[in-house]
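Take a look at the structure set out below.
All protein chains but one are shown at their positions in the complex.
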Amino acid sequence: MKNFGFKAIEPRTIDYSQFDDRLLAYLVREEPSFGICLSCGGCTATCSAGNLVDFNIRRLSLHIRSGEIENLAKEIDKCMLCGKCTLVCPRNINLRQVVMLIKKGIVALKENPEIKEL
Amino acid sequence: MAAKSVIVIGGGIAGMEVSNQLSSLGYEVRLIEKNDQVGGKLLNWDRLFPTFRNAGEVLQRLQQKMDQREVIVDTNAEVTDVVKEKETFFVTVNHSVKYHADALVVATGFELFNAQRKEEYGYGIYDNVITSADLEKLFKSGGKLTNPMGKVPQRIAIVHCVGSRDSKVGNHYCSKVCCVTGVKQAIELQEQIPGVVVYCFYMDLRMYGEGFEELYRRAQEQHNIQFIRGRVSEVSETLDHSIQLKAEDTLAGRPLKMCVDLLVLMVGMEPGKGSVSVKNMLKLGTMDSGFLEPADVHLSRNVSSSKGIFMAGTAISPMSVNDTLENARSAAFEVHHYFQDID
Partner (left out) sequence: MNIEGKKAIWNDYQKEIADDRYFYVRSCVRQNFFPGAETTFLRIMREVLGKTVFEHACHTTCTGIGYHSDIVPIETTMTVVARQFSVMNESGFTNLVPSCVTSFGLYTEVLDTWHHFPQVKENVRQHLFNATGRTFEEPSNVAHASDLIYKFRKEILAKAKYRLVDKETGEPLRIVEHIGCHYSKMFPDKGVGGAEFPRVLSGIAEEWGGEVIDYPERRHCCGFGFRQFLVQANRGYSLSASKKKFESMKPFEPDLIITNCPGCPMFLDRWQYTLSELEGKTYGKDGKGIPVFTFEELAGLVLGFDPWDMGLQMHQIDAEPVLNKIGIAYDPEMKYKGLNGKNLGKPEKAIVNG
């Protein structure tokens, strides 16, 4: 391979043709309220962890919805399970349960990366 | 003294309802409709939000009332000239027949935005791009739901705000009812096509009315409709004729690319063709949007800028079916007060 001093950049578009929706399907099945989020940001605003470190539960939920789950394991550990997000949600989503399910789902995917359905 | 007479221009649901109400108040009403039947745009609509009731039922009921009250209906009739002498209007229809009336009600309705004007969406060029109106016709026909190329869609995208809130086409206003129509159609598509996933691409979700917010929640909760906040910027066709669209997921802050089997454009409302020609004939005022200008937007919305001429329905501004019918009833009362000299 020649070295030209530059390389092609990977596109940063979310490509819906390569969509890993296993975690999303699992969450929606186990905690159906997860499906009615409208990204109002109330959860992130009140989040204990989010006010101190770069942890954005609204954005993480959104990433799961578009199949981006690479950094999820590291991020989700920042949640302190204080429950303030669940208190505030106008759609009554059980966010604490969602966080617990994400942790479970990630472990299951790591142990069995080729699994078709969680 | 002879009963006062009113000519209603436009036989859509506004025209039909205002005729019914005026008739029941004792006035002679003549409804003039340029197409070969009354009913306007609702003739091609399947089901109405927020309850999914059949549009035909509304039309049936309005027609029933017109029959009971013996409203005179002229179809295939287009108003070609109007002249006012003292307090009486002389209306010429099809350049030939002349009628007179003591008041006019303009109920000339709206026109759907021509989606071909948004070139980047490829309507009229790419086969699998249709409008919300095309979809309603498809629902009404009752046949199997396939995309124009005959495939049962697995993934459908709905684009909100086509032709509304858009400086490029000159329509700055919001057409009000397209957001809830998008949600309604998304639910209908999901109910009728097993396994399909529907994505709604919106800038804002305007769920203003009774039952609308609940419909949005139901769409997410029971029908797995995915809502992505971002405007679809360009659309192209792939090798297998599916539609590739580009939008930004603004809430995630990243651009996205998606291939869908069917693209549905939520076209907005524009001032009706009839409104434009009647406004010119009658020298009525219009707003910047092109819709007819009321004398007072809060206190006398059905009263035009010209004495004795009233307005009803979507000729005034985008409205839903129940708003239009309520507006039409209010127009009837404005005419009644005008005749009774009540302020």
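We call the chains A and B, going by the order they appear; numbering starts again at 1 in every chain.
One rule holds in what follows: a contact is a pair of C-beta atoms (placed from the backbone, for glycine too) under 8 Å apart; a residue touches a chain by one contact, two chains touch by 3 or more.
The model shown is predicted, which means the values in this text are computed figures rather than measured ones.
S.K.: Out of B:Thr80, B:Gln244 or B:Ser300, which touches the unshown chain?
M.R.: B:Gln244
S.K.: Could you list which residues of chain A touch the chain missing from the display?
M.R.: For chain A, the residues touching the absent chain are 1-2, 4-11.
S.K.: Could you please point out the chain B residues that touch the chain left off the display?
M.R.: Against the missing chain, chain B presents residues 116, 119-120, 122-127, 234, 236-239, 241, 244.
Assume only the chains that are shown with their structure count from here on.
S.K.: Determine the centre-to-centre distance between chain A and chain B, using the mean Cα coordinates as centres, and give it in whole Å.
M.R.: The computed centroid separation for chain A versus chain B comes out at 40 Å.
S.K.: State the interface residues of chain B toward chain A in the complex, per the touch definition above.
M.R.: Spelled out, the residues of chain B in touch with chain A are 217, 220-221, 224, 226-227, 229, 246, 249, 251-252, 254-259.
S.K.: Residue numbers of chain A touching chain B in their complex, please.
M.R.: 12-17, 28, 32-33, 35-39, 58-59, 62-63, 65-66, 91
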